[in-house]
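I have a structure here, written as structure tokens, and I will follow up with some questions on it.
Left out: one protein chain. Kept in place: all the others.
Right after this comes subunit A.
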């Protein structure tokens, strides 16, 4: 397996007048409520460790106040951690001085914000080119590159409009284009689509997935919306009160929720559209062969697998991996169990 692009280890963030003083107590297990009550300090991030793999979308999910936006701001050090370590491509981000940090922010990562945070006095073109301008790219080159990304997010023709003249969805397209224009490896998205209407949000997710298919950036995506998390995330990490509750891919989280908090989170989702056959595949019984039995790809979701399953002989289907090799089988009974727990 590849080395993680971003490695977060035992990260703590305490807000208050003297965070360092209270760090040892928190490390020894003091809870967020205790810390607030006794010392009037707020625990923002509580011992979070997370390896974020290159070229994947890592979703960080949690309700408001769970520390997810605080966590993402540690990655580019908009917020300084109280304790722990953080490295990108093996480089210790916390040891960087101002210049190194600025360089990191200019070239290695960019960010998309919940409230868009566009420059209201600049046109769409100038906004998209902002990261390049900060890097010192000269104007002609800047405009050429912005034009490309404006086109990619579907805003051609709006280059000379001001953000205030655009709808929310269009503004966030500008935000996304601005984030992409610097060609940074890492894209940090802080509830980037949360302020948008559901339909527009779905469109933006599609745009992001489409772009990701060819760009293969390392994306850290913050959201409080489970459907969004399941749709976008190669990996999902769930935070509560600043602490990591569970991390894994969508299948693991839906099939093996770590506790009631997560069970509560996933209770309303359409399991038939999320759970894939590969997650519930059982090894073939001894002596049984796949010959002749119907086959389905491992990434088929249950909803689509039910009809073939009920028609199959013995109501059992062979599951194949991406290379077409049979990895095991799934029975109708097992599929129905997976839908209902």
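Descriptive notes on the structure:
Everything below uses one rule, namely that contacts are C-beta pairs under 8 Å (C-beta built on N, C-alpha and C of every residue); 3 or more make two chains touch, one makes a residue touch a chain; residues count from 1.
One rule holds in what follows: contacts and distances are computed from a predicted model.
Among the names given as "Acetolactate synthase", "3-oxoacid CoA-transferase subunit A", "Glycine betaine/L-proline transport system permease protein ProW" or "Multisubunit sodium/proton antiporter MrpB subunit", UniProt records the absent chain under the name "Glycine betaine/L-proline transport system permease protein ProW". Across A:53, A:94, A:117 or A:147, the single residue that touches the chain missing here is A:117. Among A:103, A:139, A:183 or A:264, only A:103 touches the chain that is left out of the view.
Contact with the undisplayed chain is limited, among A:36, A:95, A:134 or A:209, to A:134.
On the side of subunit A, the interface with the absent chain consists of residues 76, 78, 101-107, 110-111, 113, 115-121, 130-131, 133-135, 162, 164-168, 178, 182, 188, using the contact rule stated above.
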